[in-house]
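The block that comes next holds subunit A.
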Amino acid sequence: MRDLDPFIHFEAISKVFGTVTVVDALDFHVARGEFVSLLGPSGSGKTTLLMMLAGFEAPSGGRIHVDGRRVEHLPPYKREMGVVFQNYALFPHMTIAENVGFPLKMRGVARAEREAKVKRALDLVRLRHLADRRPSQLSGGQQQRIALSRALVYEPKVVLMDEPLSALDKQLREHMQLEIRALHRELGLTVIFVTHDQGEALTMSDRVAVLNRGKIEQFDTPSGLYDRPRTRFVAEFIGETNLLAGRVAQRQGEAATVVLASGGSVTCDRAGPFETDSEVMVSVRPEMLHLVPDAAAPNALPVTVEDHVYHGDHIRLHLAFGESRLVARAGRRDAAPPIGSTAFASFAPGDCALVAP
Partner candidate 1 sequence: MSARLKALLLVLPLIVFLGLFFLWPLWMMIATAVQGGTVRLAFPQTATAIASWDGAGPPPASLQAALVRDLRTDTPQERFGDAVRTLNSQQAGFRTLLPRTARAVREAGEADAFDLVALDPRWSEQGYWLALKRSMPAYTDANLLAAVDLKRNDEARIEPVEPDFAVNRAIMLRTFVIAGQVTLLCGAIGLPFAMLAASVTGWKRNALLIAVLLPLWTSLLVRTAAWLILLQDTGLINQTLRALGLIETPLSLIYNRTGVLIAMTHVLLPLMVLPIYASLIAIPRNLMPAAAALGAAPLQAFRYVLLPLAMPGLLSGSLLVFMVALGYYITPALTGGAGDQMISSVIAFYATGTANWGMAGALGLFLLVPTTVLYILYGRLSRTPLVQT
Partner candidate 2 sequence: MTFLKSILGSTALAAGLVIAGLGAATARDLTVVSWGGNYQDAQRKIYFKPFAEKTGKPVLDESWDGGVGVVQAKVKAGTPNWDAVQVEADELAIGCADGLYEKLDWGKLGGKDKFLPSAVSDCGVGAIVWSTLLSYDSEKLKTAPTSWKDFWDTKTFPGKRALRRGPKYALEFALMADGVAPKDVYKTLREKGGVDRAFKKLDEIKPDIVWWESGAQPLQLLKSGQVVMTSAYNGRISGINKTEGTKFKTVWPGSIYAVDSWVILKGSPNKDQAMDFIAFASLPENQSKLPQDIAYGLPSKAAAAAVPADLAVDLPTAPQNLENAIAIDVDYWNDNIEDLTKRFNAWVGK
């Protein structure tokens, strides 16, 4: 497990602006070479957390260790981190080569060595031919890659990126996501990547920290977050989900039987910490919900088909289950039952998770 090598360690770190607690006593590790995303809605404290790591904000409490060393007291220019800002922050009065060489110049690297390293760093993002241009003469994607190359040129221990792709259009963004991942792999970088785009976080990261109101809701691998959300916030924030309110009737080891508020009961293999009688929500992803003709299937819920929506690669079925509304995802080849018909929606006990209401 990577946690054994806690390269970056946040220890009870918090930040208070006036009376507002923006980062609330966070504890987590990032391992060496890991790609970690900070994901959360706007204002959840992602940038603040990153800025505390980079040294632009002083924590109100707690500690930050990098490679076993406390860093809270260090000014930004002594932290040896590569930072990529949201709108690149290239120096307009310098050429591309000068921009990329800037961190080296600040470290007193000799000219010859500097030039060699700049070339290499520009090769890394395949923009060596632009070395003599000015930032204003580059496209957004090119500027972004230059910013990246500038953050990497002095081989920092950690690279921090604050929504580096948010200003790019979708296609370019996806392309850059792949490039950044490739660089991460090639150079063995430790990356902390801020985004509020869940798709980006899931596709790029080794692990994702979901932040909400200054707290970490869940820090997990992408599949862990998707398949085993631990909180209602995560279940709803990551992807799409059906939530069924109910109460735990019985626990059988890891599994539990939940009596639903809309009637009936279901069984879930992953019951988490919830004891008998606790109020819970059952989270089921739409693609795990199947329409079956008979009630014999596991966790079969009687539903009425209200609508189908054609989505190209799939069809979404809108179902009424008592007072609740459910969404199921059907393959385009599946025969969709006619609107108004009744059927049963079923899911496997292994395909649901219990979260707090």
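Selection rule: all candidates are chains of the complex that A comes from, given by their letters.
As a convention for this text, a contact is a pair of C-beta atoms (placed from the backbone, for glycine too) under 8 Å apart; a residue touches a chain by one contact, two chains touch by 3 or more; residues count from 1.
What you see is a predicted model; the values in this text were computed from it and never measured.
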Touching chain, any copy counted, for subunit A within the complex - options 1 or 2: 1
Candidate 1-facing residues of subunit A, complex: 54-56, 75-77, 79-83, 85-87, 89, 91-93, 102-103, 105-107, 134, 136, 150-151, 154
